[in-house]
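A protein chain is absent from this complex, but the other protein chains hold their places.
And now, chain A:
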Amino acid sequence: MLETIKRQFENVTDLLTETVDNGFWPMEIAYFPSLCDERIKDGLLVPYSYRFDPDEFRRMLRSNPKYVEAEDPKQWANLLLKGFVLLKVEGKCYSFKSDRTLVTEPGTTEVESAVLGPQSAFTEDITMNMALLRLRYNVPTLTAEPYDKGSYSNTSIMVLYDRELVNPVILNMLRDKLDRIRLDLLLASSSLVKELTDRNHRLFPTILQTERPDRVAVMLRKGKIVIIINGSRFALILPVRLFDFMHAMDDEYDSYWINRFLNVMRYVGIWMTIILPASYIAIVSYNPEIFRVQLAFTIDGSRAGVPYPSFVEVFVMLFMIEALIEASIRLPRIVGSTATTVGGLILGQAAQQAGLVSSIMIIITSVVAISNFVIPNPDFSQAVRLMKYPFVVIAMLYGISGVVVLFFALMVYLCNLRSFGEPYFALFLPRSHDLPNQGTKLGKG
């Protein structure tokens, strides 16, 4: 056995290959010490060395579920790399599962925090994530299908679903797509998202990424399919609709009216962040007669010192705010507060006093930035962040009527999207948990 392994792992110095002898039996053993943990001592070395009893050792090999016969030499390399110990006694090869678990505690939510909901989040370890999920979705029908993806990273992923609720058509579509994936390195959930969506140049996300086990449980109950990936804190949920991206987990825990109010507020926020900069240009440069006279004068008065057309102003301010957002994400946490203070000062006061932008524009910029962050899902928030630029451009060319026409086109675009064959932006579909088995009928609105 050792010869074969040594041939496969030539010059790999951190692989331990040895023939040990306790005086009764010689044993060939091979494993990566860095991938295996202390369990190898109690599970293998102690019974083999000073507590050795041939009968007991044989019994252990046969009865302990961690020992599996591994006679196929093709599997050996893979097993070693996954953290198994390979051993050969009495002419038979066994594998012993002793992979190191790096994570022993659930993570805390960082991207999707909730006020009243649970604070635990997925970790970067797939077994821990399975545990978190099984605890919350505790039924025998929860099915897991393991896959290995990435020809170099060999990342293990799990496809999870409730086999009584899942739509088999979508499941088969997903299996097909997973089989067709050719990927070198699968390091983050986002790269799997990219592979699973048909077109990479898509504006809006059609697969939901979440770090919250409770959200995954809620989605499983709705018959969705979940993919968890080893080494990623995020689970993928599909198929989803636009409204799932606008859904914060607090909505499940808050009282009815608060929930409604917050939902309406989020949609108003998304609308404002897309429309406001464009309508500023349209109103100032194209159709000032739309607003009542007093308001039009106020806006124009605040722009009195600004020496260039409104779209330049808008681009300047939007660039500043985007740069500020980007900087505060990338900066180390210690310097982060400095950036926001400096940026806030410039945006808030100096730019306006210097006569570079109007004070109304500063209000608009902050409203745009703030209402962008109201969106609970970071993926969707980014998409919306980008959406305001086409509107700014069309407002430069056509004024307010162009904005309305583009809004129409955006609505059609959203209705046009499909997430695994399911409509992305269709209202009032029958709720899936009202249906015992949601077949393909769900799509037929």
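The criterion applied here is as follows: a residue touches a chain if its C-beta (ideal position, glycine included) is under 8 Å from a C-beta of that chain, and two chains touch if they have at least 3 such contacts; residues count from 1.
The definition used in the following text is that contacts and distances are computed from a predicted model.
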Answer for the undisplayed chain, UniProt naming, from "Macrolide ABC transporter ATP-binding protein", "Glycolate oxidase subunit GlcE", "Acetyl-CoA carboxylase biotin carboxyl carrier protein subunit" or "Spore germination protein", is "Spore germination protein"
Checked against the full complex, the residue among A:Phe9, A:Trp76 or A:Tyr286 that touches the missing chain is A:Tyr286
Hidden partner sits against chain A at residues 198-199, 286-287, 289-293, 295, 398-402, 404-406, 408-409, 411-412, 414-416, 418, 421, 423, 425-428, 443-445
